[in-house]
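As you look at this complex, bear in mind that one protein chain is not there, while each of the others sits in place.
Chain IDs A and B follow the sequence of writing; residue 1 opens each chain.
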C-alpha cells in the first residue's frame, strides 16, 4: 500500500476505467464497476488493490494473490488465483507505468524562488522555476523553464541548463552544458577536474582540465555519482542515458544514447561508448576503450579491451559469457578432483 | 595521545578508579594510586598512559609497551613488558569502550535552532534539538527529541524521525520513516528514486518509485552512502544495522537486524537479508536474493545466488571458503606446472 503521507492517491478508479487507462481487456465484464483503491505488489496486495504479474518465476505467488484485480498476459493468466479479476495486457509493465501515473502524482512544490537561495544577479532564470532555500546559482548561469534547483545545490558560473531539469539537493554542477528533462540526483558531482597528473621531479603536477561536460536531453545521473569534465575535449553523456548511484565517469568519456550504467561502475578516462550499452553494477573499464553499441557488460566485470557491438561479457578480464561459464565449471570440477 | 584540541579529557584517573570503571582486577594493588592521564595504542603509549592488549598477534609490541598500565586477559598478561602495571579483564575491548567513555566526551554543541536554518512552519521539532546553519527541514516533517541536524542537511517533506537522531552535514533524507538513535553520516542520500526503467520505443521510461525507506532504531548509514526508496513496497534497514561509507542499497532491499555492511558494498534491488549478515568491503549482490542470517560474505565477492544462513562465502561467483581456497591453490599450482 502506497503511503499517502508521501504520495497523493487520485483513486479510486473503477476497473473499466483502469482497463481503458492501461489499454487492457477486462476478462470478466461483470466486474467493470469494481472500485480499485490502490496498486500493490503481488505479494502484498489485498482486497481493493490491483497488482501486476509479468514474470513467470512469480507463478507460485500469483496463485496466492489477494488483490481484487491483476493485470497480466494471456499466457500467464491461468496462474492467477481464482476469484481475482484478470485484465489481459500484452505488456503488464507498461500497464503498471500508465496506471501509476494515473494513481499518483509526485507532489511538486509550487514554482517559487526562495528568498534564502543565492541567485547571482547576472544569472538568467526561466519561467516557472523552483529554487529552494540555500541553492546557489552563480554568475551568468542560464536556466531554462520549469527547472527545480533543490536545497544546497550549487550551479557554478556560466553553466547552461535546459528546460524541466531537476538538480537534486546538495548536487554540484560546473563547466556544464545540459539539455532538457535531465535529473541530476542529490549529491552528484558534475564537472570536477579530471584526474590528470604528470610526475615531474617527484611531484604530481596537475594537468589543467580545460574541457566541459556536455549532457544531452532526458539524462539521469544518480546520487553521489561523479562525472569529471574533459581535459581538452569534452566529457559527453548522450540523450536518454541512465546513470545510477555512486558511478565514476572520468574525463573525456563519451557515452552514446540510452546507455544504462548501474551503481558503482567506474569508467576510466577517454572511453567511447556506443548507444544502449548496459553496464552491471561495480563493473570497471580501463581507459581509452571503445565499447560497441548494445554491448552488455555484467556486474563486477573488468573490461581491459575494446568491446564489439552486442557483445555480452563478464569476468575480469572480461570475456564472453560461454567462455566465462566454461572457466567457472572447469575450475570447480578440476580443483575438486585434485583436492581429492 | 588524544588531541585535546578536539576531544575534552576528563582525566586523570587513578588506576583503582580505572579498575572499577572497567571491571578489571589490578594485578599490583600497590599501584592503585597511580595517575593515568590518557589512553593510547600499544605502539604509541608512553608513561602516564594506559593501553589495551587483546590480540595475541601483537605480543611482540606488548613486550615493548612504554605505558604505565595495560588492560589485558589473564592469558595474555605474561607477554606484557616488565614494569607495566597490568589490569586483568576477560574482555579488554569492552574495557576500552567503557574507559574511553569515561575519559572523553565528544563535545556536542548546546541545543539550539540556528536563525540561519530553514525550518518550515508546519514542521514539528522535538525538545532539545540542534539545528545548524543552512539545515533545511521541510513541510510536515516530524522530528523527535534530542536530534541534531547538521549544516546543509536536507529533510524532505513528511519525513518522520525519532529521538536522538543525528543527520550529518549535507546529508539528504526523503520519503523516510526513521526510528530512534540513528546516525545518518555526512553526505548520505536516503530515499532517492530507485533505478527502475522500462525500455519502451527506444526510451528508458522511468518507473514511478512509490515506496519509502523504513529505518529501524540504532542504525548507522555511512558517509556518502545511498539507500534508495522502494518502488511499491519499502526499502527496510533493520534495528542495529551498521552501514559503512559509499555503500549502495537499492530499492526494496530489506535488511534484518544487526547487519554489518562494509564500505563500497553494492546490493541490487529486492534482496532480503536475515539478521546479523556481514558483508566485506566492495562485495556485490545481484537482485532478488535471499541472504540467510549470520551469513558472512567476504570483501569483493560477487553473490549471484541465495545464501544459506551462517554460510561463509567469497569470490566471484561467490563460493564456500574451502572451495575458494582449493581453486586458488589449484590455479597457482597447475598454471606454474604448465608454464614450465
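Note that in this section contacts are C-beta pairs under 8 Å (C-beta built on N, C-alpha and C of every residue); 3 or more make two chains touch, one makes a residue touch a chain.
Just so we're clear, the structure is a prediction, and the values are computed from it rather than from any experiment.
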Note to self: One chain isn't shown here. Among B:144, B:168 or B:274, which residue touches it?
What the structure shows: B:168
Check: Of the residues A:12, A:126 or A:302, which one touches the chain left out of the display?
Finding: A:302
Notebook entry, point to check: Where the complex has a chain not shown, which of B:11, B:144, B:162 or B:187 is the residue touching it?
Noted result: B:187
Margin query: Give me the chain A residues in contact with the hidden chain, please.
Written below: 118, 134, 136, 152, 154, 156-158, 170, 172, 175, 187, 189, 192-193, 195, 197-198, 200, 202-208, 210-212, 224, 226, 228, 232-233, 246, 248, 250, 264, 266, 268, 282, 284, 286, 302, 316-317, 319, 323, 326-327, 329-331, 333-334
Next item on the list: In the full complex, which bits of chain B touch the chain not displayed? Write them out.
Entry: 2-3, 5-7, 39-41, 43-44, 93-94, 96-97, 100-101, 104, 106-107, 114, 116, 132-134, 150-152, 168-170, 185-187, 218, 220, 222-224, 240, 242, 244-246, 258, 260, 262-264, 281-282, 299-300, 315-316, 328, 331-332, 334-336, 338-339
